[in-house]
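I am attaching a structure below and will ask some questions about it afterwards.
One protein chain omitted, others in place.
Letters A, B and C mark the chains in the order given here, with residues in each chain numbered from 1 onward.
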Amino acid sequence: MFNKVLIANRGEIALRVIRACRELGVRTVAIYSEADRTALHVRFADEAVCIGPPPAKDSYLHIPAVISAAEITGADAVHPGYGFLAENIGFARALKSHGITFIGPDPEHLAMFGDKLSAKAAARAAGVPLLPGSAGAVSDADEAATVAAEVGYPVLLKAAFGGGGKGMRVARDESELRRSFGITSNEAEAAFGNGAVFIERFLERPRHVEVQVAGDQYGTAIHLGERDCSLQRRHQKLLEEAPAPNLDVRVRDALREAAVRLAENSGYYTVGTCEFLVQDEEFFFLEVNPRIQVEHPVTEQVTGVDLVALQIRLAAGEKMPLAQSDVTLTGHSIEVRINAEDPWTFIPSPGRITGYHAPGGLGVRVDAAVHEHATVQPFYDSMVAKLIVTGKDRAAAIRRLQWAMDEFVVEGIRTTLPMQRQLVADPMFAAVDYHTKTVDSWVTTRGD
Amino acid sequence: MFNKVLIANRGEIALRVIRACRELGVRTVAIYSEADRTALHVRFADEAVCIGPPPAKDSYLHIPAVISAAEITGADAVHPGYGFLAENIGFARALKSHGITFIGPDPEHLAMFGDKLSAKAAARAAGVPLLPGSAGAVSDADEAATVAAEVGYPVLLKAAFGGGGKGMRVARDESELRRSFGITSNEAEAAFGNGAVFIERFLERPRHVEVQVAGDQYGTAIHLGERDCSLQRRHQKLLEEAPAPNLDVRVRDALREAAVRLAENSGYYTVGTCEFLVQDEEFFFLEVNPRIQVEHPVTEQVTGVDLVALQIRLAAGEKMPLAQSDVTLTGHSIEVRINAEDPWTFIPSPGRITGYHAPGGLGVRVDAAVHEHATVQPFYDSMVAKLIVTGKDRAAAIRRLQWAMDEFVVEGIRTTLPMQRQLVADPMFAAVDYHTKTVDSWVTTRGD
Amino acid sequence: MSLSDSLPQIAELIALMRENDVSRIDYEDEQVNVSVRFGGEVVMTQAVAPAGAAPTAVADTGGAPATEGAGNIVKSPMVGTFYRSPDPSAPPFASPGDRIEKGQVLCIIEAMKLMNEIESEVSGVIAEVLVDNGQAVQFGQPMFRIEAG
Partner (left out) sequence: MSLSDSLPQIAELIALMRENDVSRIDYEDEQVNVSVRFGGEVVMTQAVAPAGAAPTAVADTGGAPATEGAGNIVKSPMVGTFYRSPDPSAPPFASPGDRIEKGQVLCIIEAMKLMNEIESEVSGVIAEVLVDNGQAVQFGQPMFRIEAG
């Protein structure tokens, strides 16, 4: 085990790592920017080093400062948390060259899963289903029709050089495809100076389901069940739960097996997540997140496994302490991310928290690094707290979540809570009648 | 199920009951004294009624005010919490005559277990071991020696009219007994005007172990494991855990069976606790607490059973929803009661909380009703918060407890936390090398 | 010292706070408890009953309707149901405009099946009846406003 871990992060995840280290008997070093001088991760770590001014690029993202802080404090490992440098290949390599352990995957795995094409290649090699589509650009309507017949309707026509939802068109049958192909190609030519068009299977109402995996350095990988994170606003997750509700048991088992296969096949070690899109009885590889995720607590709640402690132990070279058969899922857990944003426009609302009261009691967990008088800094991400509730089943967890959200008081800044209260109270939530695009349209019809 | 429950209490237990009611879909009425106008139980209940001025005798203990509050709000049941009117027979009877359900035992059971003699008689009838002793006063040294030989040494000689530890003397063999008898009797004559002396088995280092029981109105009773509450200062519990550590498995099973037998034999329904003194492989009946207890969360954490919800369901006439075989204990849970008291002198320290930060994260539960700027009232008991940690075993729970206590910040008033931090760090705690008298002597050797 | 005694000083403080961009002042002594935030918005103003006060002289309840105008406020000394007359067919004990004397019965509060007659602590003229007949009242809830006269 390590002697001293530097936590290259801030906020609740820094505190989360400090707590895990304390339980493992490992000393901790916090780093902080000048804006975070009074932050809780600074207060609760064994040591703390100021590494730069408030902007993240000059502090938490400034690799020389982070590595120097590890060197002057004699840290033998660095935990990157999520965000910031957690998936930075250069950072992982620099640490390696300085003889400091990066608590995460090998730089080669960061590279493999950081690039969409190589990630897909790894998934294909492990026999994990990919969203079907054209191998490259299709040249004319006839080729498009041939590809679409293989891929299966509906299909999405995508300008090769488009982006941000522009230059996309859905076709539900061949005649629509033939009509749309020319328009899409001409538009692409006009807008992006290149008329190349890709074809891909279009999912009308996919759910985002991700499998938590963990691997050791000796080739053993296991899964710790899956999470549903379909409730997103512009790809920002708002609420996550474990296990994924109403998931066909064959799909669930196949997802879990595919994720473990991918981890084992690629030689991936550390904890990570394999993300999928699921629609009816089909699922498709999305990406691998080779790090601890914001929503890891819901998995901890239903498995009883401390994922951060496990991640640190695996990085220290320990063998996988659990067999797959040791992992049993009990109950249901839901996490709500409370962000300092306007609940309806999602415009960030940094500032001083003038009143704060987090709920407690049976089945309630709060992962946060704020308090009354804390300032939500404009320099970093807007997450204020994670509220995690656990109950014997999903209905019990939802009832618990409702009072816990009502008891959660954050004054002085706007938060997403009022929106999430309405979301959870909406019958579509209890009925699991939602997919990844639900919130974007739902939000426009709500508000105070 | 009830339509509306009035909570005849304040503080964290009032909030605890409100949360359970919300999960059961039952409306809630808070009552409050003028000192508690801004208290959280008032804020989070569906309705709230001011019932009197700050002194408890004029508000929370004022039966006509509480019952009138139930009547004007149409509450069909009253939850008494613990303390205040929770064991008041007159209150339970008055509610019954007003057609309002008392969420607790029948008045007859309150009477049975509220009186030491009738409680002992019930225990004896159920075959639960009592601390052996003389049936009444012994008249001379010869009779004392005869009784002591039956009871077994060491014995305690107690002045019949003594109290508060006065007029007591321990004898470890017959010659010591014969020497002590005359002195004790003469002292008793001089001090209390009556020389009558009782003899009782003396326990040098008893542990306080209590079994959580629950009964329904149809004769079924179960246990939910036991708790160790040996760490007490002047009979005030400071730290409780479940299950009781290092307890001989035969003793543990016998305790649990005895508690269930007593509940079934007496026809007791609702949740409650049967308290025992345990020394080596012997145990003796202490008393029954016919109510929810402060330390109930540790049992909830290891059994997964919501005891307050269970109590309400049983009071509403539901059948016991669990068979004994459904109750399985997983992991280990420890509760620390944080009181607004000087950590070493235990002198109450009411006042305004100027800074407050409760820990969160994996395995941490906080039951509290305070917040920054809240005032700890001088009129009521001094408990500020309960910190409950749960881990896979006792060692894991202790490690978790240590960082959670370090992260718990309460400013503006003194609390017992600094003392409890030292207590938990003391090797005797990890070694389970303590009994009910340990803290009283330990405290005198510590302090800052 | 009472809240009203402190108000001029609090106003002065607020003026000073505005000049200095002060965000909040917490002021507390044994009897009053005031929080003020930036902008002069009074977040909470709460009077706590002085220790040993007579049971009929109680402070404002948070949930009670605001009372307008000056005069003595008669507050409920108990939780119960408010009745303006001894029985439904009888005229009210006291109506707006009535002159009442100290010790005169103003209303009945029923609690625990008992009818409690509530007497006036002062003499004067009923300016307002603040509770409807048959309505529930909390401890300390204003029932009448009585003006001198």
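Everything below uses one rule, namely that a contact is a pair of C-beta atoms (placed from the backbone, for glycine too) under 8 Å apart; a residue touches a chain by one contact, two chains touch by 3 or more.
Source: prediction; values computed, not measured.
**Q** Looking at A:Ile13, A:Val26 or A:Val49, which residue reaches the missing chain?
**A** Of the listed residues, the one touching the omitted chain is A:Val49.
**Q** Among the options A:Thr73, A:Ser266, A:Gln301 or A:Thr390, which residue touches the chain absent from this view?
**A** Result: among the candidates, A:Thr73 touches the missing chain.
**Q** Counting contacts across the full complex, list the positions on subunit A that touch the omitted chain.
**A** 34-35, 37-38, 48-54, 58-59, 64-65, 67-69, 71-73, 352, 373
Everything that follows uses one rule, which is that only the chains that are shown with their structure count from here on.
**Q** Just give me the whole-number Å value for how far the CA centre of subunit A lies from that of subunit C.
**A** Taking the average C-alpha coordinate of subunit A and of subunit C, the gap between them is 55 Å.
**Q** Distance from the CA centroid of subunit A to that of subunit B, rounded to the nearest Å?
**A** That gives a centre separation of 44 Å.
**Q** So which stretches of subunit B touch two or more other chains?
**A** 373
**Q** So which stretches of subunit C touch two or more other chains?
**A** none
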